[in-house]
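Removed: one protein chain of the complex. Kept in place: all other protein chains.
Order as written gives the chain letters A, B and C; numbering starts at 1 within each chain.
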Amino acid sequence: MNDAPVDSVALHRYFQRDRFARLVGLEVLEIAPGYARVRMPLREDLHNGLGIAHGGAIFTLADMAFAVASNSHGTVAVGVNTSMSFLAAASTGTLTAEAVEVSRGRKLATYTVRITDEAGAVIAIMQGTVYRKDQPLELDTPGS
Amino acid sequence: MNDAPVDSVALHRYFQRDRFARLVGLEVLEIAPGYARVRMPLREDLHNGLGIAHGGAIFTLADMAFAVASNSHGTVAVGVNTSMSFLAAASTGTLTAEAVEVSRGRKLATYTVRITDEAGAVIAIMQGTVYRKDQPLELDTPGS
Amino acid sequence: MNDAPVDSVALHRYFQRDRFARLVGLEVLEIAPGYARVRMPLREDLHNGLGIAHGGAIFTLADMAFAVASNSHGTVAVGVNTSMSFLAAASTGTLTAEAVEVSRGRKLATYTVRITDEAGAVIAIMQGTVYRKDQPLELDTPGS
Partner (left out) sequence: MNDAPVDSVALHRYFQRDRFARLVGLEVLEIAPGYARVRMPLREDLHNGLGIAHGGAIFTLADMAFAVASNSHGTVAVGVNTSMSFLAAASTGTLTAEAVEVSRGRKLATYTVRITDEAGAVIAIMQGTVYRKDQPLELDTPGS
């Protein structure tokens, strides 16, 4: 529980290496210990056949906030499971996911994620647990 | 429970309109009543910062099989919730998701999804419920 | 969404008919529209073989808060699914579950539940969805 503070700029750079996040158009807005906020503009290529955001795209947004929050302590955390409830459809504008740490032990940690649209309506909620490895994130160090 | 049989070719065409599925590179292999099989080649742009398939990509594959199976009866079904367990990492090759209907009532139906790699190892499992609308899928009819 | 207000005393009486809640020793502390608080003293007959509260007992507490909150609008709501994360063990004292409504439509509604111990530590969290029937709760009416 006494992880050393991690450089937020190095964390932002680390998550920019995430190629799937780039494909989907995710933008990490904020990282703090056990916390993350990520957004996703609802491009039309994120739609399903009904013309609304695909469940997979919405999940990807939540999963990214979950990953950033759980890796924010500077060690690798991998998702063990996630439960998502889809509450409302969304097709345009930008969605934002906010992940909050509920509990963190040496090996396991649990987070809740809330996805809202621009009007503040809740689109989906997620609950997820990670396994924390004894492996530091490979952060770029300035000047290296 | 006495839905009329649905034209499988028309269903395949329907799901080809899914733009996010195309972005991620999903291929619907098989559709039967309450059943679907979908695959996803693990392109490098589906990777996260650790160089393995992003949880969001793996979920999208499962969610697509879930959507195809639950819409296979010819009426619109929307995801209510999903619980996914991530069992092993995957980085190359092709993953396949198989969705099976466990229960179907007039308004709700439940599915399990299993994702395996080419060697048959289970990568992830999902359990999900849909809400079934009183709305037929807008299938193309031949000659229309 | 424009359900008439429901008599809180009649709701409390209604949930006293729940025999399993009585067996487990649950006490409904508070009911408000979309909200409930329930507590459970950790009797030794709620323990598992390790001498700590059984997962089934902890779930039952959460499920009761979920049921009371989702039936608080005066119509029957039945659980569709629930996802629970167990965060810490508990063996003595009293646990309290608080259920909050996140979303409510005509047929589906979603709740989060948080279980805490007497010191305020979070023991478990749950996320659950109900299906809302077009059937009023059979509440006792005063004088009947």
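Assume contacts are C-beta pairs under 8 Å (C-beta built on N, C-alpha and C of every residue); 3 or more make two chains touch, one makes a residue touch a chain.
If you're wondering where the values come from, they're calculated on a predicted model, not measured in any experiment.
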item: From C:V6, C:V24 or C:A69, residue that would touch the chain that is not displayed; value: C:V24
item: Absent-chain contact - pick from C:P41, C:G56 or C:G105; value: C:G56
item: Positions on chain A where the hidden chain makes contact; value: 80-81, 83, 107-108, 129, 131
item: Sites on chain C contacted by the missing partner chain, in the whole complex; value: 14-15, 17-24, 44-50, 53-57, 59-61, 63-64, 67, 76, 78-86, 89
item: Missing-partner contacts on chain B, residue numbers; value: 83, 85, 87-88, 102-103, 110, 112, 122, 125, 127, 129
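We adopt the following convention: only the chains that are shown with their structure count from here on.
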item: Euclidean distance of C-alpha centroids - chain A vs chain C, Å; value: 30
item: Junction residues of chain B, two or more chains touched; value: 80-81, 83
